[in-house]
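Quick notes on the structure that follows.
Here the complex is missing a single protein chain, while all its other protein chains stay put.
Moving on to subunit A:
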Amino acid sequence: MTALLDLLPQLMKGLQTTLLVTAFAAPLALVMALASGLARLSPIKLLQWLAVIYVELFRGTSLLVQLFYFFYVMPLFGLSLDPVTTGVLVLALNTGAYGSEVVRAGIGSVPKSQREACIALNMSPAMALRRVIFPQAFVTMLPPFGNLLIELLKATSLLSLITIFDLAFAGNTLFQTTGRTLEIYGLVLMIYFATAMVLTLGMRWLEKRMGAGRDLEFRP
């Protein structure tokens, strides 16, 4: 038991990096998802195309290769970033590309009749989107966003391959020095799981809070 506790400080140090990268990448991914998702619905053709290229490029290639590309190839073009910045950036761009589809689907899920009500109230399309369509769409985006957030958390483990000392890296290091496969990977697994649970609960709470008017009882 004490031996198990000896492993914890190292793993916690790794977890810190994992959480840090997730915390920075998630909001950035959200911004990318919203910007590109809305751009795809824009009447401006150029914006649509830029969004399509971005989404397909990042969905259509492997995250690991994207990491290697940004870390090893970009410096050849003069863009040299430290590993953590690279990790945050690539994870955000990758997750944002998937999130873009969530945004597009969410906006599309709001019934056409809501848009028509906005027209009957003489709102401009931009105002209708901002005040009526998006707030309703956002609630439906939350569950898939929750999925992506957990995907993002787990994908940070790939950062160990570009020299970042995250939770997975810490586990590997401990394994190589102690050889205690069972305890180490068991612990690493449990820590990932516990972290994911916390994120899931957080998203549930947010869904509840944002769902005003949706899950109320009928009281005529």
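Methods note: contacts are C-beta pairs under 8 Å (C-beta built on N, C-alpha and C of every residue); 3 or more make two chains touch, one makes a residue touch a chain; residues count from 1.
Just so it is clear, contacts and distances are computed from a predicted model.
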Among "Polar amino acid transport system ATP-binding protein", "Response regulator", "1,2-phenylacetyl-CoA epoxidase subunit A" or "Succinate dehydrogenase and fumarate reductase iron-sulfur protein", UniProt's protein name for the complex chain that is not shown is "Polar amino acid transport system ATP-binding protein"
Among A:Leu5, A:Leu46, A:Leu76 or A:Ala120, contact with the omitted chain is made only by A:Ala120
Considering the complete complex, of A:Gln48, A:Gln136, A:Thr173 or A:Thr200, the missing chain is touched by A:Gln136
Touching the unshown chain, subunit A contributes residues 113-114, 116-117, 119-125, 127, 131-132, 135-136, 139, 212-214, 216-220
